[in-house]
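Before we start, here is the structure in question, set down as structure tokens.
Only one protein chain is missing; all other protein chains are in place.
Order as written gives the chain letters A, B and C; numbering starts at 1 within each chain.
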Amino acid sequence: MRKILASEALREILLPLGRMALFVVGAGALFSAIMFALAFLAQGSGADKLLLETHKMGILEYTLGQLPQVLIDGMTLGFVYAAIALGYTMVYGVLEFINFAHSEIFAIGAFVGVEFLIFMDRLGVLAAAGPLGSYMYLVLALAVAMIASGSVAVLMERTAYRPLRNSPRLVPLISAIGVSFALQDVIRMVESLTTGQFYRVIPTFGNFDERVALFSIPTGGAPIAVNIQVKSIVVIVAAVLMLVALNYIVNATKIGKAIRSVAQDRTTAALMGIGVNGIISFTFLIGGALGGAAGVLYALKFTRIDPFVGFMPGMKAFTAAVLGGIGNLTGALLGGICLGMLESFAGAYLGTFTMGRFGSEYKDIFAFLILIIVIIFKPSGLLGEQVSQKA
Amino acid sequence: MSESTHVLQATGVVKRFGGLTAVNKVDFSMEKGRIFSIIGPNGAGKTTFFNTISGLYKPEEGRILFEGRAIQGLPPEKITLRHIARTFQNIRLFGGMTVLENILVGAYTRLSQTAIDTVLRTRRFKEEEARAEKRAEELMAYVGLRNVGNELASSLPYGGQRRVEIARALASEPTLLLLDEPTAGMNPAESEDAMHLFRRIRDELGITILLIEHDMKVVMSISERISVMDHGEKIAEGSPREIASNPSVIEAYLGRGATGGIGAGSAAHVDKLAKEDAS
Amino acid sequence: MRRSILLFPAILAVAGLVLAGCGAPAPKVIKIATQSPLSGGMSAVGTDIKNGAQLAIEQLSGPLTKLGYKVELAPFDDQGNPDTGVANAKSIVADPAVLAVVGHYNSGVQIPSSEEYHSANLVNISPANTNPKVTERGYEEVNRICGRDDVQGAVGAQFAASKGLKSAYVLHDKTAYGQGIAEYFKRQAEQLGIKVLGFEGTEEKANFDSILSPILSAKPEVIYFGGMFDQAAVLYKQARQKGYLGMYLSDDGFDASDAAKIGGDSLLQGAGTYFSTVSGPASVYPGTAKFVADFKAKFGSEPQPFAAQAFDCAAIALKAIETAAVAAKKLPARADVTKAVRALKDFPGITGPVNFNNKGDLVKAKYFIIQVSSGDPAQWSANKIDQTLEIAPPQ
Partner (left out) sequence: MKPTLRERLGVLLAFCNKGRNPYWLTGGLIILGFVLVYLSPRSIPAFLLFVGGSSLAYFLEMKKPARLAFAVLVAIVLVPILGARNIFYLEVIFQIAVFSALALGLNIVVGFSGLLNFGYMAFYAVGAYLWGFFGSQQPFLLHEIPGTAPPGTPFFLAPDWFYLFIFLGIIVAAIVGLILGLPVLRVRGDYLAVITLAFGEIVRQLLNNLDKPLNLTNGPQGISPIQKPTLTPEVVAFFNQIFEPLVGRPVTANQFYNILFYLIAVAVVIFVIIITFRLDDSRIGRAWTAIREDELAASAMGIPANKLKLGAFAVGASFAGAMGVLFAASRTFISPESFTFLASVNVLTMVILGGIGSIPGVIVGAVVVTILNLQVLQSISLWLAQLRQSDAFIPIINFHWKDLSNQLDPSKYQRLVFGIILVLMMIYRPAGILPAGRRQRELEHVDSVIDDEVDSSIAPGAASSSGAVSKGKEDDHV
């Protein structure tokens, strides 16, 4: 009996890991293939000639040379999106409600984590920490951020959403937007009261900025080196761990079962003796904590944060959640990876392929177009069931 | 059987939801000016069949002819244009609108005002609005509603809301009225009133009525013809008396431990109906 | 319905009570208004524009106080939004005590708002609006002490050419300011024979991964960024982390010690980091060092870009009001102040001597190309001047 349980648990850990690997490889291969097809077609075009002139290589070679870096960047970004998207998707799964303020939960996590690190830096312990110590501080920062974001998310649910739970569906949505706006300014107020500035930069510590050289690609011009930053690896590993843990909680624990039953049918779950309010709070706690952790990872990767930092990643993560099928944890992962890849590809190649006429400034437009197209033509998303759309 | 007498004819109607076949090859036809009932246990596919007729669902197979013209697969608004109106099992009034407005919404298809008329407030618009309002008031009176025109529909008690729904359906000037469990949740006195109303609608307005009903007392006393559905299929059709004595119907009900007894309990009705049949 | 009827007047009444305190101004008060975004994403710079002006009024209103006037600051929040800016401008114009406006951060707000100043003859001195159109309209009331995009971009290109660079990748922040400078950099650079390998704008503030890929493969000798330090420094840092070793070049939006805080030592690696600015470093203008110290003492943080310019704007306004007041022997009219601003000769600002031409641009702006020489924010003022260029604006 015990053995079965253990293997069950192992299954819940290995299965999502396998899925992630599949998604990354699959999405990467798909996008690469599309890119090659385009590059093949573009041979001999103006863009090709321009590249030969400036980079001394053809468009096919250029595409190939860029590819590994683009894939790595896309994957890193994808995991960050996936971690944020989980917060949206969990809340949607349980309440069928878009928690618009999740992007601010993300920002709060980023700020709390970064403030913690800044504090540690001021104490001088951060600079003194060895390689192992720096990871410990990062984990601590993550933990602090997760606690803070989780608590704010629970508080937010209590005050701004719970009183509206039985209202028409647009009412809590509007309330969520209100919360989102209010939180942006609250963060700004708190941060600017202390120093007069409201953006923060994560202190430099540990070996996160170092690059690990993977290999280099010989091309007609200079060889293109492919590197991955330590912090990219950290981001990916941390995101994977969180995703696996969440998957385990939802699919293999008692409380996970309760969450799923509340998501299925709140009334019935209540009749079965499940404390629905508690479960909903717990959902917000988990979603918020994940968002907060994603905030710290984001700050680690991209160094600078401000109170409005959540809006764009929030929108993108929501897009990812919808793309994968909102309410579906695996879907959020797939959506995040696809979107991260798409953005990375669009940013890297669009300018080159159109000879600068349309540049990477169109990558957000791409993301939003994807969102619109998915919602219109497959509102249930890539992996969603046919239930999601209700007025 | 000429087309003029058969107002509604369905042949081989199939409606599936994923793997589930909710309506399976149902043939069905009803004559003009009749009160026709569909009965059957819960989940038998009655409401699905109704929704297929009224255009909320598209049937996968089969034809539905209304007054000789195919209507299957038409969107609901087109079907209303063809003079078919319906009510809902769980009342679906526009709760935030007044009773009068609800009925005016029902008259939507019978108004010809355009956006330009509306903005310019042409004479045509004013006259038409006045006419529609008057007609709505008449309908309210007809279904037995008084002094509630300006009340929010959601503020009416249950029985009143049922009446508003019927008035709203009548406002679209139907020749066929589909009633989905119109007496559900009513006490016996209210059901009696409702039945009286249905007969009047048929007799005075000449509207053919097709109803789904659970209350056997109502079904047996009001229907002139009954169709029984089970597991998405039509298992029997006939006069109330025939249905009451049909073994497969009894099995369908009793086999599942149905609620209302169909045999002994309603024997009195059957007798009464037999007399009516004879007359 | 009944309750609501009462709610509305109640709100008005409460609002009225709250505001009862701000009645008509006492006589002999002179106000200098500032307009800048105090809220929203641009409020960091906007607030320091206000703070710069506030510092100037506190420190330099002595002569006017002796003449018997009380000088006050009236800070307005234009929210970076033309609607609010214009409404504020009308509010400012309607207050007769206001004799000068320091302001606007966004040219998009300055242009419509200054139409109001123009029709009220109220002088506007801008610390930050570099868009050529600001002064090209030829309004007597509109002046600026910052450079023009078309000049500053060209200065950057000249510098790059003087260093013998052959290729550049040009980025901007998709604001009127950054894009304007970048466009002129590109134009001048191409004329000087520098190959522009790419030209892109981005609103991204943090994640430059996807933009950097094509840049790194193009291997430009210099990455030019038109925009503010909080984007540029992040971009520069990320590019270094990805192994870029060429030169960085930016504009006066980069002149903030926080750039070093963000960029750190990555600004020193490779071919180093340079930026063009009209506001000279402490070694040239001793006033700047004092300003920075005073500012930090008062507001607790390093001044953002344009804070020093705002200080100078307010100082110019004060001087002009004083001149006009002495000449008129009474509270001067707005038109007098407007004329007095243009009449100032070699006003010693902390960012350099100020002389306005007939459009309101500086007659000759001195541009410095400064090299970042330390990754430590505290050492920002010790940055070296690499080149000094004096350029007159196009006529």
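The working rule: contacts are C-beta pairs under 8 Å (C-beta built on N, C-alpha and C of every residue); 3 or more make two chains touch, one makes a residue touch a chain.
Values in this document were obtained by computation on a predicted structure and should not be read as measured data.
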Item to complete: Name every displayed chain that the left-out chain is in contact with.
Response: A, B, C
Item to complete: Can you work out which residue in A:L285, A:V322 or A:I337 touches the chain that's missing from view?
Response: A:V322
Fill in: Per the touch definition above, residue among A:L155, A:L193 or A:M272 touching the missing chain
A:L193
Worksheet item: Of the residues listed, C:N129, C:Q152 or C:Q179, which one is in contact with the missing chain?
Response: C:Q179
Worksheet entry | Contact partner of the left-out chain, one of C:K133, C:K163 or C:K219 | C:K133
Item to complete: Write the list of chain C residues that the hidden chain touches.
Response: 1-9, 11-13, 15-24, 38-40, 43, 47, 50-51, 72-77, 79-84, 86-88, 90-91, 93-95, 106-108, 111-112, 115-116, 118-119, 131-133, 137, 149-150, 174-176, 178-180, 183-184, 187, 201, 203, 299
Worksheet item: Which residues does chain A use to touch the chain missing from this display?
Response: 97-98, 160, 163-164, 167-175, 177-186, 188-189, 192-193, 196, 311, 315, 318-319, 322, 356-358, 361-362, 364-365, 368-369, 371-372, 375-376, 379, 389-391
Worksheet item: On chain B, what residues meet the omitted chain?
Response: 47, 50-51, 54-56, 75-77, 80-81, 85-86, 88-90, 92-98, 100-101, 104-109, 111, 113, 115, 118-119, 121, 125, 129, 133-134, 137-138, 140-142, 144-152, 154-157, 159-160, 163, 168, 172, 180, 190, 193, 196-197, 200
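Here is the rule we use: only the chains that are shown with their structure count from here on.
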Worksheet item: Are the chains arranged, by touching, as a line, ring, star, complete graph, or other?
Response: other
Practice prompt. Identify the chain whose mean C-alpha position lies nearest to the mean of all protein C-alpha atoms shown.
Written response: A
Worksheet item: By number of C-beta pairs in contact, which two chains lead?
Response: A-C
Discussion item. With centres defined as the mean C-alpha position, give me the chain A-chain B separation in Å.
Written reply: 52
Worksheet item: Distance-wise, how many Å sit between the C-alpha centres of chain B and chain C, to the nearest whole number?
Response: 73
Discussion item. Please tell me the distance, in whole Å, between the geometric centres of chain A and chain C computed from their C-alpha atoms.
Written reply: 36
Worksheet item: Out of chain A, which residues touch more than one other chain, so two or more?
Response: none
Response to the item:
Shared-interface residues of chain B (touching two or more other chains) are none
Worksheet item: If you look only at chain A, which of its residues touch chain C in the complex?
Response: 54-55, 62, 65-66, 69-70, 73-74, 76-77, 185, 188, 195-199, 201, 204, 209, 211, 222, 224-225, 227, 229, 298, 301-306, 308-309, 312, 343-349, 351-352, 356, 359-361, 363-364
Response to the item:
Given the complex, residues on chain C that touch chain A span 39, 41, 43-44, 47, 174, 195, 197-211, 213-214, 216-219, 230, 234, 237-238, 241-243, 258, 261-262, 264, 299-301
